[in-house]
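The structure that follows is given in the form of structure tokens.
Apart from one protein chain that is not included, each protein chain of the complex appears where it belongs.
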Amino acid sequence: MSQRPSGRAVDELRPLSIEPGFSHHAEGSVLIRAGGTEVLCTASVETRVPPFLRGKGQGWVTAEYGMLPRATHTRGLREAAKGKQSGRTQEIQRLIGRSLRACVDLKALGECSITLDCDVLNADGGTRCASITGAWVALAQALKSMGRSAALTGQVAAVSCGLTKAGAVLDLDYDEDSTAQADTNFVLTADGGIVEVQGTAEDKPFRPEEFMELFALAQKGTKELFDAQRKALEG
Amino acid sequence: MSQRPSGRAVDELRPLSIEPGFSHHAEGSVLIRAGGTEVLCTASVETRVPPFLRGKGQGWVTAEYGMLPRATHTRGLREAAKGKQSGRTQEIQRLIGRSLRACVDLKALGECSITLDCDVLNADGGTRCASITGAWVALAQALKSMGRSAALTGQVAAVSCGLTKAGAVLDLDYDEDSTAQADTNFVLTADGGIVEVQGTAEDKPFRPEEFMELFALAQKGTKELFDAQRKALEG
Amino acid sequence: MSQRPSGRAVDELRPLSIEPGFSHHAEGSVLIRAGGTEVLCTASVETRVPPFLRGKGQGWVTAEYGMLPRATHTRGLREAAKGKQSGRTQEIQRLIGRSLRACVDLKALGECSITLDCDVLNADGGTRCASITGAWVALAQALKSMGRSAALTGQVAAVSCGLTKAGAVLDLDYDEDSTAQADTNFVLTADGGIVEVQGTAEDKPFRPEEFMELFALAQKGTKELFDAQRKALEG
Amino acid sequence: MSQRPSGRAVDELRPLSIEPGFSHHAEGSVLIRAGGTEVLCTASVETRVPPFLRGKGQGWVTAEYGMLPRATHTRGLREAAKGKQSGRTQEIQRLIGRSLRACVDLKALGECSITLDCDVLNADGGTRCASITGAWVALAQALKSMGRSAALTGQVAAVSCGLTKAGAVLDLDYDEDSTAQADTNFVLTADGGIVEVQGTAEDKPFRPEEFMELFALAQKGTKELFDAQRKALEG
Amino acid sequence: MSQRPSGRAVDELRPLSIEPGFSHHAEGSVLIRAGGTEVLCTASVETRVPPFLRGKGQGWVTAEYGMLPRATHTRGLREAAKGKQSGRTQEIQRLIGRSLRACVDLKALGECSITLDCDVLNADGGTRCASITGAWVALAQALKSMGRSAALTGQVAAVSCGLTKAGAVLDLDYDEDSTAQADTNFVLTADGGIVEVQGTAEDKPFRPEEFMELFALAQKGTKELFDAQRKALEG
Partner (left out) sequence: MSQRPSGRAVDELRPLSIEPGFSHHAEGSVLIRAGGTEVLCTASVETRVPPFLRGKGQGWVTAEYGMLPRATHTRGLREAAKGKQSGRTQEIQRLIGRSLRACVDLKALGECSITLDCDVLNADGGTRCASITGAWVALAQALKSMGRSAALTGQVAAVSCGLTKAGAVLDLDYDEDSTAQADTNFVLTADGGIVEVQGTAEDKPFRPEEFMELFALAQKGTKELFDAQRKALEG
């Protein structure tokens, strides 16, 4: 087994910061940094719901995800200029939306919508997980500003784990992610529940026991994320 | 615990058939039926590769997914008429493509592409899993027709499992799927490997031990799918 | 004059079958087979009308047409992936819609819509004519299921005829269609009326008397189609 | 039988003029006026062919059709603003293209393209027929300017006929067109051939003998159109 | 300093004509010709306003701009076929709309919309300025036809000026426009006000005193345009 490119221990998160208030206008916002990955997460409250929920006495939480063209090593095409969002973008924003809805009581929210915008300013792997972890804080801020903190039913954070040349490791950066044999994302709750789990064999299938090892890393890693989220909310 | 709506045992697959040769022109094709779900899977060989692979001496396997407008209880809008594929469609076809690439040696394939089209003629839950299971057979047929069976490095099938009022159950139909507390899809190989695993809490987070129970059901269920795939290929 | 590639007599239809009930959910459905051409036709009833008809006390009948990517010899691009329907697709679905509206009393239908989806599973020429012939049966089934059979004012079927090396022939298959000097489509009613006629010189202009010959073939051919439609409805 | 709204005889064309040279830049152009219908037809020569014809030693003729937003009684949406061409537009431009290709020897044209743009400045029925009739003149001008008049193998013109309250009539204006029981378009050659024929029952099916009556009117009408085309070319 | 390519004096407009009534249906219309530039401007009245103005007791004036594919030396792609309007088109139509709204009292207009369609039939530079100058006449006609002439609060016209090899010149044609060092457009009112001014350095920055020189030319040029507009309205 070789060392991780970053020199981190296999169960070590990247340096993390969650800075509230980056957006001047949003009801909730943080700039979350996980190593070289930086995502601006904002929560916007609107007093209307999508057509399929009108008059049902409940609210909605949804997410949109984007990446600035030069958040990456080589410039990517701007999706607004191409005229459509890629399948990857849609997949990620659907995941963020589902993950955050899992910790909100939509009836207690009342007939309004909260949109979580996660825009990647700098990318170095793990952008979807950082988005979820940051969006939870922005969501909690927004609910507080509405006087609806009671609608928040849980605490959700996400982290990626993978099988690399250094074995099973926590919180992959881009170098690790692009060469991993398997890549998993875990969205977990502070009380030990699973909100979403996704595992993909990139190169060859992996074994159930490897999957369990990755899961254990994720459980350790999200504990630290939950602490950071709480500090950001209190700060 | 109540009974399943269909009366099936918790670890019982729906009646399954894999009928080869439905398409008149494709290099490989099956009509797979899992209960009321029917998917036409075709494999089309083309002697060119996408731009990013040109001149690299390897091939490509990709998938597209569609649902006829009236495959469902109420008619859905035709995606060609709307002018774009939904996020759900893109997510599913990306999953099918990844899953099938996991069992092909792209270098052994040579510089050509195989497109797996999975079109749902009738839907009753589990269409993405049926698509993967059927597409594997169509892919194997196509590789055989090209004299490249050696490029097939494994056998892949998929099944959904979920937490319902009847507990953890195998192979959800639409009734179960739309009310399940958690929904998981497992793409496994015949030698026990994991190609892809996706678990989503629909209502409230689920526990790690519940996840393991669903995994065990999937392992049992895919065994039967692997047998049916082999019979369809031999038949 | 040479023989037809298929060995058929010049006034001989391809083997025809109209199988009802292929779709599990639609109010009307048939799988129509004309030689190697197979089209799934479904009729979907919805209790609303397009904006331009709201409050006018009448209904609407419309059609959509699609072709699975590998219905043809070489795989075609999926229109949903391209993001638009081709001119050919739109032309065909407009033709199907007009043809079927010609045999429905829209006032007697009441304020609801029937959408006829014609999806080509296998293509060997004549897909638009098979779509019309099959859609009429699905429409009749749907009207019956609504208790509105009285709104059906006529019986409509369609067939193509063309000038080939074997002279004027009935019901062209793909081989004939792609090399014909002239190609015509006739949509006729069981009582001898013309709903739609389209004739196109592919190579060089044709003579009025040749057109009359093609028309006579169509009159003979549709008689057999009308019988098959009635049998399918009764069966 | 009542009179025609315009007072014209049943076999009388609308006042016709074909004015060459309206466009300052095009290799061929006319402004054709048929009563209140005015279409600007230009022929543009480009020294390249579509991908499917490259290196085949032949040329291509194609057409595009458009209508200014206020060519009609009430303003229509601009197709460029809507972001797509309607099915009707596509159907018409495909018809114009096919009709004009029928009178050009594409091999004699050589490896270049001629695009016929038909833009309706004022609409009063019969715009597709006026487009074809005018485009033939613009095409002939363009071929002459290229020194390729020999590639023009025939003379093509088009006229609509219909069944109205005044019986079978020639060259419908908007008032007649919008209330006709049947509407037909005939694209004919000066030597009596049929290039394209389209007949549509708008209200109820029509009889074969009615169709023949309409055809006879079209033969008479196009004779006058052929004369006008020749005069425009000579003038 | 060299002469202008056209031989015009530096402060000389191109031959100008404003012909009313070109459109058969529009509430206002002119064909404006400035040298080789010809634009059909129509004003269409509709008794509804955009959503953001509903119920506010005021009207709206907007503009759309288009260019026929062969209005130019070489054929341009049809925007309706490309499926979107270019940035240039949008920029121009936004300019036309703003310019005309500057001379209408939207409250006095009442709850209705006037759309100004400016379609370039032949282009030789200065199409946006000709569009504004012509659209003002069409707008005045439409307001008169509605009995709302009082809502017209001013007279607006536009002209381009530029720095060329002949120095600062008025009313650039295409030859001058495509080689000018600087290009400016002035939208002015008859009482000496500025509605819009745009100046762009094409090659290298220009000096404030050069800008003033161009402005003076525009003031002279628009005086003649205002006279022509008034004549067209009276005529």
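When the chains are written out, they are named A, B, C, D and E in that same order, and each has its own residue count from 1.
Operating definition for what follows: a residue touches a chain if its C-beta (ideal position, glycine included) is under 8 Å from a C-beta of that chain, and two chains touch if they have at least 3 such contacts.
Bear in mind the structure is a predicted one, so any value in this text is a computation, not a measurement.
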**Complete:** For the full complex, contacts between the hidden chain and the displayed ones involve A, E
**Chain not shown: contacting residue from A:10, A:53, A:108 or A:121** = A:121
**Prompt:** Which is it among E:44, E:113, E:141 or E:189 that touches the chain not included here?
**Reply:** E:189
**Fill in**
Across A:13, A:71, A:95 or A:172, the one contacting the chain not displayed is A:71
**Message:** On subunit E, where is the contact patch with the chain that was removed from view?
**Reply:** 84, 87-88, 90-91, 93-94, 98, 102, 154, 182, 188-189, 191-201, 204-208, 211, 215
**Request:** Name, in rising order, the residues on subunit A that touch the hidden chain in the full complex.
**Result:** 22-26, 29, 36, 40, 42, 44, 46, 64, 66, 68-75, 78-85, 89, 115, 117, 119, 121-122, 124
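As a working rule, only the chains that are shown with their structure count from here on.
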**Prompt:** Between subunit A and subunit C, which partner chains are common?
**Reply:** B
**Shortest contact path, subunit C to subunit D, counted in steps** = 1
**Prompt:** By CA centroid distance, what chain is farthest from subunit B?
**Reply:** E
**Asked** Distance-wise, how many Å sit between the C-alpha centres of subunit A and subunit D, to the nearest whole number?
**Response** 59
**Message:** Rounded to a whole Å, what is the gap between the Cα centroids of subunit B and subunit D?
**Reply:** 51
**Asked** Touching two or more other chains, which residues of subunit D qualify?
**Response** 84
**Message:** Chain contact topology under the given definition, line, ring, star, complete or other?
**Reply:** line
**Request:** Could you run through all the chain pairs that touch each other?
**Result:** A-B, B-C, C-D, D-E
